[in-house]
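With one protein chain held back, the other chains of the complex are shown just where they sit.
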Amino acid sequence: MIHFNSDYLEGAHPKVLQALVDTNMEQTIGYGEDPYCARARKKIKAALQAPQADVHFLVGGTQTNTTVIASVLRPYQGVLSAVSGHINCHETGAIESTGHKVITLPTSDGKITARQIADYVDWHRNDESVEHIVYPGMVYISFPTEGGTLYTKAELQEIYDTCRRCGLYLFIDGARLGYALAADACDLTLSDLPSLCDVMYIGGTKVGLLFGEAVVIFNDALKKGFRPIMKQRGAMIAKGRLLGVQFDALFTDDLYTKIARNAIDMAHQIRDIFVSNGYPLLFDSPTNQQYPILPDAELAILGKDFGYEYWQRVDETHSGVRFCASWATTQEQVDALRQAVNALHNR
Amino acid sequence: MIHFNSDYLEGAHPKVLQALVDTNMEQTIGYGEDPYCARARKKIKAALQAPQADVHFLVGGTQTNTTVIASVLRPYQGVLSAVSGHINCHETGAIESTGHKVITLPTSDGKITARQIADYVDWHRNDESVEHIVYPGMVYISFPTEGGTLYTKAELQEIYDTCRRCGLYLFIDGARLGYALAADACDLTLSDLPSLCDVMYIGGTKVGLLFGEAVVIFNDALKKGFRPIMKQRGAMIAKGRLLGVQFDALFTDDLYTKIARNAIDMAHQIRDIFVSNGYPLLFDSPTNQQYPILPDAELAILGKDFGYEYWQRVDETHSGVRFCASWATTQEQVDALRQAVNALHNR
Amino acid sequence: MIHFNSDYLEGAHPKVLQALVDTNMEQTIGYGEDPYCARARKKIKAALQAPQADVHFLVGGTQTNTTVIASVLRPYQGVLSAVSGHINCHETGAIESTGHKVITLPTSDGKITARQIADYVDWHRNDESVEHIVYPGMVYISFPTEGGTLYTKAELQEIYDTCRRCGLYLFIDGARLGYALAADACDLTLSDLPSLCDVMYIGGTKVGLLFGEAVVIFNDALKKGFRPIMKQRGAMIAKGRLLGVQFDALFTDDLYTKIARNAIDMAHQIRDIFVSNGYPLLFDSPTNQQYPILPDAELAILGKDFGYEYWQRVDETHSGVRFCASWATTQEQVDALRQAVNALHNR
Partner (left out) sequence: MIHFNSDYLEGAHPKVLQALVDTNMEQTIGYGEDPYCARARKKIKAALQAPQADVHFLVGGTQTNTTVIASVLRPYQGVLSAVSGHINCHETGAIESTGHKVITLPTSDGKITARQIADYVDWHRNDESVEHIVYPGMVYISFPTEGGTLYTKAELQEIYDTCRRCGLYLFIDGARLGYALAADACDLTLSDLPSLCDVMYIGGTKVGLLFGEAVVIFNDALKKGFRPIMKQRGAMIAKGRLLGVQFDALFTDDLYTKIARNAIDMAHQIRDIFVSNGYPLLFDSPTNQQYPILPDAELAILGKDFGYEYWQRVDETHSGVRFCASWATTQEQVDALRQAVNALHNR
């Protein structure tokens, strides 16, 4: 059985794991104030060319989204998100559990537009019942999106300009950021991001670490009190250096970029496996997540040897599913998939 | 200027106000444990033919919806509601502020169906990511709905049967319940409700009181701890007898039904004023809220002498608006409206 | 049976009630944007000599404390309060329900000192685990306190100076403010308060209204977003004009001060009734709440004809209890108490 269900199926990249092994018996103080966290912060700020940014290390994605959003909003405010956004669909109401509504905008491919944001703000401001309607306080987008799609630099710039004009903060969920930046279709780099949002996070769990997400706060107005909020939300782990050691390794010798590139190469092949056999795609994804549409009967056969994630029903006999590549995906795994799909198609 | 904007424009029905005047200098203990509250509870339970019910008096609608929903749900659960439901649109995220997501179901006229509820539950249960998706814990409907429409007894029965089969509680928001029961199209009475839901409230603010909503809990499982939750949410007022005195008056000599009937009579005339002049309706409402569609130019003229509530844009030159009648609406007010609309139409 | 249990036993002062009767059938728009609320706001700001203040009308005390505190604090902050503070003891965890800890300071008479506040802030700032301990964000005091005691102007000034120096907001709970200002021992007036705190409320429920508390925000930094938070917390009632009409009447011809004075006169007599008969006092209260200590056996006898509130056990055979006077207390009621206590003492 070979699994393509997700990008968190294995442990850590060997170099990251080795760093944990090498430092295991060292003594350091806790809660992220150790030298490894300091070094990792420095490297991340250098990679972003954002020396004034604050960098904090958290454990997982839901925790990170919740902590950031709860730290930004006032009680009467909500967060604008694509209806398909992770915070709206897959976090068991974590945002609402902090008292805030997720205000949803429609989308077909996971992306939202500057125009949608501006229109919502205009409508809200001009509604007679404005005080009876949740105020938009920030915008949440993910890059890449849940559908694996990417914003262009121009689109991001327009969204951020709109946010600033409307008094909204912009937060970019970068759980899979590495797989965006490594994609051929991506027209921006890590160092473009500080001028394109107020706060973001660089996901480690899905790109080479055992676990870990690095929140980067660019906007000074959002920096105050983040550490006590982390602690309150259980996001400040005792052995904080585990995160520092891992991110330090990930941002050494450009490991982050290199291992993300493997995922893109493998994802291209996966895409080609399905497209060349005539299967349509649910989304046109340039990143590590691919969404072919298959007949249910063929999925049943394929599912005996290959793990994938069910995404959505397309019609009575077809479904869209997700095949993920990651830093850990091997050529052998993809070759096995190719052979199986070819055989399936030529039954 | 005559206002038809809403059904909370005046104070209290004269008999209700007189009861407050008559009892003003009496001394009673606070927080709803006085003899007037006891008497009002008794009358409400008699009217509902629900001797085992618990009755609590709260001040306003948002407070009541929030208190009931927060008292019913577990932290990981949300409440199913029509997307147009008051709790989703007009309470500034009050439900979310208690940690719970409002899970929305589409609707064209404010109503949802048993089938929609069952489908949602089925989907949730069978989704691979069930634990990552907010669990439905209860269903919220309003009777009448935000569009003034009514569920039939059979529809309510089917919804409640579905809720019980699916392990969901059913909560009926009766902010305008009196105007539902008084409508010709309504095929149920107050005493049908105990077998059609777990908890409901009888709205007083819009039907004759200065303020006040009577929560009625039928299901024993929901009775425990409601008073401390009321207190915690600021819903237990010191001079609780003010609510008892008012509801006592409202449920004496069937005042509640009689004054609601006036609203229906006036609303029928309002409807006729517009329909007979050829204006279409946004919703086909049998209750006290009427929703004619008018050209914007004519609305501007009408708005000089008559208050209405803007509801939604229909096309570039037409809007749907709301005209409300209430227990306080007079024949003179409606006659003035008729004259104005006739004139408008015959310009 | 004559009740001295509390100061919310009767309805409204006759002039206030008459104002409600006089305006009952008028049509006004809702949610506090009517002319009566405007007029009441103007009169309150005039009385405070605070033309720049924001004034909002809410229904009850718990609701008001919760709304104000939730609107001021960031998620990681708590509110400093005397351990006997109303928010700590008698609101069923309402503050905590909004996510904030009540940080308690010891007190013997309900008052806290500037020094206690400064010491707490110093300790917190210098603790190694500062990020693991709730941050103080504001200070809550009540004037008069739960023990009926008063801060002097100098004490309040010192507390507020300390708050400003430490970056804390100061909130004064004025549920019984009128009874403080009317006391002989009070060395400040309404117009002193704008320079002694950031936000306060003028309680109406206990001083002449059916219900109602007027929040006054002096500090510009706390003004934004208060109305949507009110709505979210169920504190913005539909017929908002009921609050405007009442406060308008209460601040006409100095009614607020005059009726509060009656309570003080009656309380002095109550105090004298007990002291002259040799009963000690639990607190030395110059306001409308008096706390004599009586043998339990005598309390049992007195309790047959007079209502009082049990406060605390003093020793095995004695208890401290509360007798309240209010705007509504009559000379006849007090005379009856005097006769009974004299008789009790001379058994």
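Residue numbering begins at 1 within each chain, and the chains themselves are lettered A, B and C in the order written.
Keep in mind that, in the parts below, contacts are C-beta pairs under 8 Å (C-beta built on N, C-alpha and C of every residue); 3 or more make two chains touch, one makes a residue touch a chain.
As the structure is a computational prediction, the values presented were derived from the model and not from experiment.
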Options A:Gly167, A:Gly234, A:Pro280 or A:Gly303, residue touching the unrepresented chain: A:Gly234
Touch criterion as defined above, residue of C:Gly60, C:Gly85 or C:Gly99 at the omitted chain: C:Gly99
Where the missing chain touches subunit A, by residue: 2-3, 5-6, 8-12, 14, 17, 20-21, 23-30, 59-64, 66-67, 91-94, 97, 205-206, 210-211, 228-229, 231-239, 242, 307, 328
Residue numbers in subunit B that touch the chain omitted from display: 31, 70-71, 74-77, 98-99, 131-132, 135, 225, 227-229, 231-232, 236
Positions on subunit C where the hidden chain makes contact: 75-76, 78, 89-93, 96-102, 128-129, 131-135, 309-310
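By our rule, only the chains that are shown with their structure count from here on.
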Distance between the centres, which are taken as Cα means, of subunit C and subunit B, whole angstrom: 34
Centre-of-Cα separation between subunit C and subunit A, whole angstrom: 50
Per-residue overlap in subunit B, given as positions that touch at least 2 other chains: 91-93, 97
